[in-house]
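Only one structure is covered here, and it is reproduced in the block below.
Every protein chain except one is present and positioned as in the full complex.
Coming up: chain A.
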Amino acid sequence: MKVLVAVKRVIDYNVKVRVKPDNTGVDLANVKMAMNPFCEIAVEEAVRLKEKGVASEIVVVSIGPKASQEQIRTALALGADRGIHVETDEEVQSLEAAKLLKAVVEKEEPKLVILGKQSIDSDNNQTGQMLAALTGMGQGTFASEVVVEGDKVNVTREVDGGLMTVALNLPAVVTTDLRLNEPRYASLPNIMKAKKKPLDNMSPADLGVDIAPRLSTLKVEAPASRQAGVKVADVAELVDKLKNEAKVI
């Protein structure tokens, strides 16, 4: 079965994010970029399905500027077979990303689409669910286990109260949570091999999708910063302060 994995280029999760002084966004100039951590987990899950003989082909798709090719190449080095780059320098919001992915799904007809549950830049947690709705597929969101059995996939989901398992008809959409797997690193020979794997390039217009954003960002500010407080000498002082100064116990 064919698996489609969507990956996004985002700020590296170790980078300290700084808001631009003019409050138009965050400063991404000369900042290290990487594959969104949840997307890495999505790629890893697809590769494991291929290693188990469940997946036959892994197609990786990314939407974004030219540089997103780096993330596609990373996924190819990790074991994806072929890449699709939907290239645009415009901001692509979740609904429009879902529409672009829908167009790719219609071309590729994968049995399973795996995405990260959220990207660590916009923190929206929307695209997978929107894609599932637009394509009429079931969705296994926040997955911590994915088991394909015949024409169904059982997905164990991390929910507020614990864990919940659902069975979805294939084709289906899965979005990854942190504990689905631990992604591997790409080896040097595989990085070299990935350079020769096929990578298709197309534009949103080629896919017939209008990507004009519906939400406009009026301003971006730094969060109210907390002041570091005081160090207490011992537990007795701590309890005294909590009781008599902060009055929270």
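Methods note: a contact is a pair of C-beta atoms (placed from the backbone, for glycine too) under 8 Å apart; a residue touches a chain by one contact, two chains touch by 3 or more; residues count from 1.
Please note the rule applied: contacts and distances are computed from a predicted model.
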Not counting the visible chains, the remaining one has a UniProt entry; which protein name from "Electron transfer flavoprotein subunit alpha", "PqqA peptide cyclase", "Inner-membrane translocator" or "ABC transporter ATP-binding protein" does it give?
"Electron transfer flavoprotein subunit alpha"
Sole contact to the chain not displayed, among A:Met164, A:Met192 or A:Ala205
A:Met164
Contact set of chain A toward the excluded chain (per top definition)
11, 13, 16-17, 19, 26, 93-95, 98, 117-118, 120-134, 136-142, 144, 154, 157-169, 172, 177-179, 213-223, 226, 228-232, 234-236, 238-239, 241-243, 246, 248-249
